[in-house]
Structures are given as C-alpha cells and as structure tokens.
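Take a look at the structure set out below.
This part shows chain A:
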Amino acid sequence: MYTQFGAVLVFIALGTAFVFGSLLIGYFVRLSRHHERKLTVYECGEPTIGSAWIRYNSRFYNVALVYLLFDVEVVLLIPAALVFRQTAAEGPAVQALLVLLLFLALLALGLAYEWFYGNLDWIKKEKATD
Partner candidate 1 sequence: MEQSAKGPTTPQQMLREAIADPQDLRRYLHYLATIRAEGLSTSVIIAPLEAAINWARASSIWPLTFGLACCAIEMMATGADKFDLDRFGAGAFRPTPRQADLMLVAGTVTYKMAPRLKRLYDQMPEPKFVMAMGACTIGGGPYCKHGYHVVKGIDLLIPVDIYVPGCPPRPEALLDALLRLQDKISKNQPFAERFNKDTKNQKKPL
Partner candidate 2 sequence: MTPAEIHSRLKEKFPSAVGEWQEPKAGDPCILLEPQELHEVCLFLKSEPGLEFDYLKLITGVDRGDKLSSVYHLYSYKHQHALVLRADVERAEPKLPSVADIWPAADWLERECFDMLGIVYQGHPDLRRILLPLDWEGYPLRKDYKQPQSYHGIKNE
C-alpha cells in the first residue's frame, strides 16, 4: 500500500526538478542588464501620465467577482464528470444522469441570477436595480 505513495513522491520530485531546473538554466543563459530606462513603465511608447494608484471604479470588483465565481464552477465540472462516469458504471445510469443534471441546474441558477440582476454587462441596467 505504501508503494503507491512512492509514485506520488516521484511525481512531486519530477515536477519541482523540472521547474527549478529550467529556472537554473535560465539563470545561466539569459542576459541580465537592468538599467533604469528599461524598467520604465510601458505605455505604448509614451511616458506615463499621473499615477495608476487611483480609486478604481467599483464595477471592476464586481466583474472580477463574477469571473471568479464562474471560473470555480468550471473547475468543479471536471470532478462532476468523473463522479458521473463512476456512478453511471455501477448504479442505474438514469439516476446518475439526473444527479449530474441537478448539479448543472444549480450552476445555471447562479448564472441566471447574475444575468437577471445585470451584473454581467458593464453598465448596470436601470430595471434590474431594486
């Protein structure tokens, strides 16, 4: 039983070796010439105007939250599919399908809520604000 953990260890070791190995090669190969003109902010060739540390419009946070939410939903779809395959193989397939559809319906409910309250587009529609 313990040998399975061996495979996991090799997997982790290989991963870290690959990452830090390429960084090390990079350190030896790449040129590093830092001078202040290179570190200036890139603004389409122009010197920057004013500072970027300003109070952003609150809609940005809104859009970021909505994106985060749906991103997590997409990530959850993969285990849902695996669970569906496993349950469909063992038990009655129709019941497994219903469970998956229920799960998807719950996700769609979140989407509908956001859509109705106008959080998806930038300019909040007047009708949606209660």
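Note that in this section a residue touches a chain if its C-beta (ideal position, glycine included) is under 8 Å from a C-beta of that chain, and two chains touch if they have at least 3 such contacts; residues count from 1.
In picking the candidates, the idea was that all candidates are chains of the complex that A comes from, given by their letters.
Keep in mind that this is a model prediction, so the values were computed, not measured.
J.: Touching chain A in this complex is which of the candidates 1 or 2?
T.: Touching partner of chain A: 1.
J.: Quick one: in the complex, what on chain A touches candidate 1?
T.: Against candidate 1, chain A makes touches at 28-33, 35, 37-38, 40, 42, 45-47.
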